[in-house]
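Here it is, the structure, as structure tokens.
In this view, the complex is presented without one of its protein chains, the others remaining in place.
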Amino acid sequence: MSDPVPLLELRHVVKRYGAVTALADGNLACGRGSIHAVLGENGAGKSTLIKVISGVVQPDEGEMLLDGTPVRFSNPLDAQARGIVCVFQELSLIPDLSVADNIGLVSPPRRFGLIDDRAQRRRAEQLLARVGVEGIDPRARVRDLPLSRRQMVEIAKALGRDPKLLILDEATSALTSEDVGRLSDLLLRLRREGMCILYISHRMHEIRALADTCSVFTNGRHVASFETRAHGEDEIVRMMIGREVSQVFPPRPAAPATPLAPVLSTHDLGWEDRLRGISLAVAPGEILGLGGLDGQGQREFLLALFGGLGGCTGEIRVDGKPVTPGSPLAAKAAPLGIALIPEDRKTEGLMLAMSVADNLTAATLSRWRRGPLLDRARERSAVGDIIRRMQIKAVPSLPVATLSGGNQQKVVIGKWLLDEPRILLLCDPTRGIDVGTKQEIYRLLRELADGGCAILLYSTDYHELIGLCERVAIFYGGRVVRTLEGDGITEEAIIASALDIHPTTQPAA
Amino acid sequence: PANAATYDPQCFRAAAAAGATVQLPAKHGPYRIAFANGFIGNGWRVQMIQTLRAYAAQPDVAKQIKELRIVSVGTDVSAQIAAMDNFINAGFDAILIDANSPTAFKPVLRRAQKAGVLIVSFDNTFDRTGKETNLIQVNQDQRAMGQMMGDWLNSTMKEKKSVLEVRGVPGNSVDRDRHEGFRAAMAKDPGVQITEVVGNWDDGTGQKAVADALAVHGNFDGIYTQGGSIGVTHAVMDAGKGFIPIAGEGENGFRKLIVAHANDGLLGDSAGQSPALVAVALKAALAALDGRALPQEIAVPIPEANYKTLVAGKTYFPDVSDTFFAASDFPVCSINLGAKDILGASGK
Amino acid sequence: MSGAPSRALATRAALASRIDLPLFASSLCILAILAIGAAFNPSVVSPHYLIQQLQSAAFLGIVAFGAMLVILLGHIDLSVPWTVAAAAMVSTGLAGQGGAGGGGGGLLALPIALAVGAAIGFVNGLGVAYLRIPSMIFTLGVNAVLQGLMVLYTGGSAPPSTAPPIARALSGGHLIPGVANAIPIWALLGVLVTVLLRATPFGRAVYAIGNRERAAYMSGMPVRRVVLGCFTLAGCASALAGLLVTGYAGKAYQGMGDIYLLPAIAAVVLGGTSIMGGRGRTSGTVAGTILIVLLQSMLAVMQMPDAGRQIIYGMVIFVMLLIYGRGHVLRT
Partner (left out) sequence: MNGSDIRLFARHNAIPLLAGAVFAAMFVLYLALQPRGVTVGTLVTASNKGVLLALIACAQTLPVLTGGIDLSVGAIAVLANCLASTLLGGSGLSLVGGVAATLAAGALAGGFNAVAVVWGRLQPIIATLATSSIFYGISLLLRPDPGGDINDDFASALTGDIHGIPTTLIILLAVLLLFWLPFRRTLIGRGVYAVGSAEAAAYMSGVRIARSKACAYVLSGVLASLAGLLLTLIAESAQASAIQAGDLTLNAIAAVVIGGTSLFGGIGGLVGSVIGAFILRTIGDLLFVLAASPLWQPLFQGLILLAAVSLGAIPLLRNRNRLESFR
């Protein structure tokens, strides 16, 4: 450590939740003017560490030093008063308030003791401009913004508090690469201005591009801190998960000699002003990627196929026959056999307080029936099978809330695997998931495709699209602007089409 | 002295001999009459409104009425006050009211007085301040009713050791008056132990309360219930400890039970608030508007009948619903409405 | 997660599920009330008195089962008062003595009452599940409409209101000597509701919807139909209670359901069902019902003035809730 007195130092911090030790030995030191990455598997204790630093929870043991003096925060407000501001993984925006209200939530400009709306809006505009998203109207309700915009607002809000220490806990998980680029520039600028930044992400390339130092955690313990350049990516991953991650993406099978008839196709599918005439087709065994900037209609497209949108125009065909799924119930039922892994697992994928087993069988209850009653024995053995098959680290009878994010995601996927879908729709399924788990999920998707399942995969991570998909449809403004195929699926091509730039060097596909 | 001077003293009997009288300058009919009802969600109120319409439709009454406007405002006091204000503002000649509160109408009474509108309150009447000149109150004397039931029990009970009193809705003035009257009657015999439960004038509540009291306190020598008499009687029957004298309200079903079980020992006395009070109130309003002198407090005779005096088709109706209130006529006021007249009133 | 913490978690969860705090606490409270009552008057612990309480509890308890189904969804049914009254009044009116279907002991009264209750519940369910109007407010409106309908019904025709024999038999008859039939009916319903909630896809969906409706919908559960079903069943429960109360009191009348709404909700919540939905058991609701009925009866029997009764009643619910709240804090 070059800095004699680090801005923040944690020594042997312990945090227990009842019988669970979330953080067993938390050590960390970070100085001004640096970006410090915290790495670890899902459930390694990163978020817990952050929560301790930012006053959300109080440590059971150990000490925390700010500028060399011991501190103890009893709530987030305490920490903020000392210049520690956190962008949480779970967004901390208030959906029903305006963007400006959110940015000035706790310390708005005031006149005569009352909030000065005009000054607050001006300040919001400045901060949004500083993060590079001038396009967001400060008067808009946060509820009306797409997730990626919200994350940018969240970052603007954090900056508005003049932090000495800025913490980003997977703050980029929903951002598009363009936003990430903008954010990186901003962070580097802030570092130059002397801010200390704690950065948590599962995206290795971002960490390599940004971080000066890294700290790795496993099972709640600090295992190593080092200069980012000191170790290669593979080494760091090995430190995190204790094994080699050789090949992230499974090999693609050879394309079939005669192209199979599509199992699912859309013709001129439209919905409100979010989907404009989308025609796509996917064949059994194929993984079709959906790419593009966030919020260009990819989610709506998947939702429309799954019966979640009313008033669609155009046509959806399954096995060549026109269908109009009116609800997820209809979409999953026999002739269609569609499953959707939703974007937000906490509100759309899981009943958090219910047990892992109940969640796993939630989509297939009618299968475990004998007469009018549920056959518990069959249900239990099915749950056991899927837990083993997907290597979910979970006790079936415990609430699914007690699982780490990665395992929660596996439960969501497992729930639909039990239904043996013919068509699987996935909406950003690896958001906030660690490398090891990601790899398992990739392998699983490939396995399913090989078994004849047609897969539509929307991802904000273009490495995933490149590594997994045979074809990638790029969305822009509710349309498919380009379809990339085979070797044409490159980073440059994806970015260029996502921005709706037509590179002259490459012929349109 | 008032009695002699007032109109039709047979029907409009003064509650107290020295009570005030009301005489307004005579107007010319036909009149615009309004009725500001409160709650409507129980059988008594529905029957009362039916009685009013049946009575008002009788030819000799109908010709005195230009308009009869009825509103039911629910249980909110302020809404009822507003309804009265609306009627005053709309220039009605007289307003009938069954009040949600005995005390809440002082201000609106002042306004009515200023506007020269006659107010006739009945059933749930007002606690008067004594300054009103445009107010007539028509009611059965609640205190007397309580006392009457107490006296009857005293004279009917075989032994007089313990009595069960089933009270009405707490905080209500009718409950208070009947209770006081009953206690005054019972005070004549200080040896009697009185157990009190709350029945809310509701059959289900009263039945449960009586059943519990019977289970815990053993038997009683007599019961006075202010309401929910059918439920109370069933509680006694279910307890299987034999019948005891029961003094209760005027429900047709209670009277049917008395008749059916009088020989088994159900000595019953039934006296209650008659829905036909509204007809007396209307009659009084019309008389007062004609310029006749009336007592300010009119005590309508209490329609009482007991196991010895019940007559089918007159004081009880075997073919009519249990929830019908059997005391539906006041012959002294020439109000002779049978069950048929009242139940037919909805035809129009 | 390593093995050790998950094993610890498993034992903790097992412990938590074995000791059902609300059931335990309300049972203790029931015993305490009985002890205090017995000190006041020993006949309080006589079988006769206790069975009588169970009979009253059966009426409230049947309503409470319906309320529980709806509360488990995270909804509430405020139309209970007039559902009880309407089902009772219409069924006695049509099938009671003197009614059109009066023959055969008024046997038709039962199906008629259930049909009326189901229809009302169905309308509630339509408003809540399909129109997406908050249940608290929609059922309040339906309650007002029912009151209006019943005023018209009684005003228009003065229908018969004497309890039909079947209502008397269901509520006060004795298949088991000394035990009013309402009690075994309640018990039977308890078993049925438990099976429905614990062992059928419908029940699983009820908990799922109460936990997170959107996730249940996205899992392809028939969310709207389940909501509709629960409200319909709740309507049936209120209707059945209405018919039993008719049999008990000897007549059907307006306002007969007023005393069941708030106590039923209190019973469900005291039984440990979360008012937000997704958590709760039949056994708790039974205990909560008995607790409420016993408390009300005991306060009346002890000649407590009404002001005191209200205050003590409120305080007991309050304190019980605080105890549960603490238990919850300890568990998480």
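In order of appearance the chains are A, B and C, and numbering begins at 1 in each one.
Please note the rule applied: a residue touches a chain if its C-beta (ideal position, glycine included) is under 8 Å from a C-beta of that chain, and two chains touch if they have at least 3 such contacts.
Please read all numbers here as calculations on a predicted model, not as lab measurements.
Engineer: Where does the absent chain touch, in terms of which shown chains it meets?
Structural biologist: Result: the unshown chain touches A, B, C.
Engineer: Which of these touches the unseen chain: B:11, B:49, B:230 or B:335?
Structural biologist: Per the contact definition at the top, the residue touching the missing chain is B:49.
Engineer: Among B:6, B:72, B:252 or B:274, which residue is in contact with the omitted chain in the full complex?
Structural biologist: Only one of B:6, B:72, B:252 or B:274 touches the chain omitted from view, namely B:72.
Engineer: With respect to the chain omitted from the figure, which of B:27, B:128 or B:176 is a touching residue?
Structural biologist: The one listed residue touching the chain not shown is B:176.
Engineer: Any idea which of A:309, A:338 or A:365 touches the chain not displayed?
Structural biologist: Among A:309, A:338 or A:365, only A:309 touches the chain that is not shown.
Engineer: Going by the contact rule already stated, which one of C:42, C:148 or C:173 would touch the omitted chain in the full complex?
Structural biologist: In the full complex, the listed residue that touches the missing chain is C:148.
Engineer: Where does chain A touch the missing chain, residue by residue?
Structural biologist: Touching the missing chain: residues 56, 75-77, 80, 86, 88, 90-97, 101, 105-106, 108, 113-115, 117, 139-141, 157, 271-272, 300, 303, 307-311, 327, 348.
Engineer: If you put the missing chain back, which residues of chain C would it touch?
Structural biologist: 74, 76, 78, 127, 131-134, 136-138, 140-149, 151-152, 155-156, 212-214, 216-218, 223, 262, 265-266, 269, 274-276, 306-311, 313-315, 317-318, 321-322, 325, 328-329
Engineer: Tell me where the left-out chain touches chain B, residue by residue.
Structural biologist: 37, 39-41, 46, 49, 53, 69-79, 81-83, 85-86, 88-91, 100-107, 110, 127, 170-173, 176, 346
Here is the rule we go by: only the chains that are shown with their structure count from here on.
Engineer: Go ahead and note the Å separation of the Cα centroids belonging to chain A and chain C.
Structural biologist: Comparing mean C-alpha positions, chain C is 44 Å from chain A.
Engineer: Just how far, in Å, is the C-alpha centre of chain B from the one of chain A?
Structural biologist: 72
Engineer: How far is the middle of chain B from the middle of chain C, if each middle is the mean of its Cα atoms, in Å?
Structural biologist: About 35 Å separates the centre of chain B from that of chain C.
Engineer: Pull out every residue in chain C that's touching 2 or more other chains.
Structural biologist: In chain C, nothing touches at least two other chains.
Engineer: Please list all residues of chain B that touch 2 or more other chains.
Structural biologist: Touching at least two other chains: none.
Engineer: Under the touch definition given earlier, write down the residues of chain B that touch chain C in their complex.
Structural biologist: Residues of chain B touching chain C: 40-43, 46-47, 49-50, 170-171, 195-198, 202-205, 207-209, 211-213, 215-218, 230-231, 233-234, 238, 253, 257, 319-324, 339, 343, 346.
Engineer: With touch defined as at the start, can you tell me which chain C residues reach chain A in the complex?
Structural biologist: Residue positions touching the partner: 1-2, 5-6, 8-10, 12-14, 195, 199-201, 204-205, 207-208, 211-212, 214-222, 278-279, 332.
Engineer: Which part of chain C faces chain B closely enough to touch in the complex?
Structural biologist: Going by the criterion above, the answer is residues 41, 43-44, 46, 48-49, 52-53, 56, 98, 147, 150-151, 154-162, 172, 245, 248-256, 258-259, 297, 300-301, 303, 306.
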